[in-house]
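All remarks here apply to the structure that follows.
Every protein chain but one is kept in place in this view of the complex.
Right, chain A next:
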Amino acid sequence: MNVTRGFTGRPRVHHPGLPPGQYDAGDDWPVLSAEVTPDLTPADWTFRVDGLVGEPRTWDWDEAHTLPESRYEGDIHCVTSWSKFGVRFGGVSLDAFLAAVRPDAAATHAVAYSHTGYTTNLPLADLTGGRAWIAWEYDGRPLTPEHGGPARLLVPHLYFWKSAKWIAGLRLLDHDEPGFWEQNGYHERGNPWEEQRYSGD
């Protein structure tokens, strides 16, 4: 590592919640989607889980809202280096959707896809055990379109490109299949604590 002459940087704040290479974006919540924000209303929104499952199923907005409500309060980390602390999302735990479709024992991975056609791949283990949500509320308000509303996937322990905006479905697979950014050089898993930004990290 080359020390940069004259660079001191901001005062060091030791924040145990800040993964390596990340900084605290404070109140900012940058928007980084690569596509046009879709005009998608709750009435148009559906969420499907299929692939290696006992019983594929599609939920519409009202049906999804009959599942038990679940909240996430904590931190999120974007691969572009910002982190945001103490955010509050509301929605339904992905476990509730998965329980309804009964995943096959052979299922190891999933491709999450959006109503825009955006895709991202995740190990199934990262989507279960109370660590992933379908979220439609942010800070007690409906999630705004540019942040993925009406509903997005939320997998806060991985870099945020895994938390697909405008979520349309999950397909369960017995292998890993790279999604949009993963085909574009980004890491297959994206664990911020191991700084898995780009493939090969």
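Please note the rule applied: a residue touches a chain if its C-beta (ideal position, glycine included) is under 8 Å from a C-beta of that chain, and two chains touch if they have at least 3 such contacts; residues count from 1.
Keep this in mind: contacts and distances are computed from a predicted model.
Undergrad: Missing chain's UniProt protein name, "Succinate dehydrogenase/fumarate reductase iron-sulfur subunit", "Threonine/serine exporter", "Oxidoreductase" or "3-isopropylmalate dehydratase small subunit"?
TA: Record says "Oxidoreductase".
Undergrad: Touch as defined at the start, partner being the missing chain; which of A:37, A:70 or A:191 qualifies?
TA: A:37
Undergrad: Out of A:68, A:86, A:140 or A:200, which is the one that touches the chain we can't see?
TA: A:200
Undergrad: Considering the whole complex rather than only what is displayed, give the residues of chain A touching the chain that is not shown.
TA: 1-10, 12, 21, 23, 28, 30-38, 40, 44, 80-82, 111, 113-119, 146, 168-169, 171, 173, 177-181, 183-185, 198-201
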